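A single protein chain has been omitted from the complex, and every remaining protein chain is retained in its original position.
Our next item is chain A:
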Amino acid sequence: MAEMTYSQAINEALREEMRRDKNVYILGEDVGAFGGCFGVTTGLIDEFGPERVLDSPISETAIMGSAVGAAVAGLRPVPEIMFDDFLGVCMDEVVNQTAKMRYMFGGKAKVPLTLRMACGAGVGAAAQHSQCLEAWLCHTPGLVVIMPSTAADAKGLLKTAIRDDNPVMFLEHKLLYGAGGEVPEGEYTIPIGKADIKREGKDVTILAYSMMLHKALAAAETLALDGIDAEVIDPRTLIPFDKETLYKSIEKTGRLVIVHEAVKQGGFGGEIAAMVAEECFDSLDAPIKRVAAPFTPIPFASGLESAYIPDEAKIIDAVKSVLG
């Protein structure tokens, strides 16, 4: 195992895949010599040159739209949208072009692109640079949606995403970029659609992803002091979603708390809760609880922002409430 940050792990995945396949290229704002807004693409231009690491003008529509055109024409683009908040600028390209092309064309097109973007609050970036917008993407058939929580998952999943023939939306939490983690040495990939049990337990299942996975793990350790043994599941991939791992856990624990950073209303946690209620109700011993952000834009002032972001205390409260 090697110790590296989430950001370095993503950089390594990009580097390895670009070495492996000359049809992989990067396109985004300031991804070249500047190394990307968060430094994720640092140094790649030195190895692969400006033909494969392309600085784009501030043109999210053309970044995404040209990536779709290049993907159907045989390349494997890895476009970067600096913040997922900017998805709105290229939403037609994501929803009406990328996602639907294969279906509309009767299965005769493939769009093998991976759109990377930074999401998440916690750095005082306010309402237009802090959102977690995975629910927008999960509502669109044709997209694969991945939200890794650790350096090892980020690397293994990004490598798989780049090789996958489906369009993949890859959401990286900006607070995690600097977080260190153990990453396997050498070549490895992680399959899309496979959840990971990050902590085994028997009393309650906490499903959490991206930044919230870490808060859920911290909460689980605190709960352990009270004799509550929580199982923490990281779905890693939201579309396709690994129901089997979650249902097996619920069969064991009988209780489910879902944690995500995005607003609760219309959030993907609601979909998971509905899925469990429809398909796994008999295994439940208590109502499902969701811990998520309130229905408001993200505030700037640090006190307000920290009140917005779900925290360990809220997760602990939710767990205790389902344990009655």
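Rule of thumb we're sticking to: contacts are C-beta pairs under 8 Å (C-beta built on N, C-alpha and C of every residue); 3 or more make two chains touch, one makes a residue touch a chain; residues count from 1.
Throughout what follows, contacts and distances are computed from a predicted model.
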item: Absent chain [UniProt protein name; select from "Pyruvate dehydrogenase E1 component subunit alpha", "NADH-quinone oxidoreductase subunit N", "Transcriptional regulatory protein YycF" or "Amino acid/amide ABC transporter membrane protein 1, HAAT family"]; value: "Pyruvate dehydrogenase E1 component subunit alpha"
item: Among A:V53, A:M101 or A:M211, residue touching the chain not depicted; value: A:M101
item: Residue among A:E12, A:E29, A:E80 or A:E93 that touches the chain left out of view; value: A:E93
item: Chain A residues that touch the omitted chain in the full complex; value: 23, 25, 51, 54, 56-57, 59, 61-62, 64-75, 77, 92-93, 96-97, 101-110, 141-142, 144, 164-166
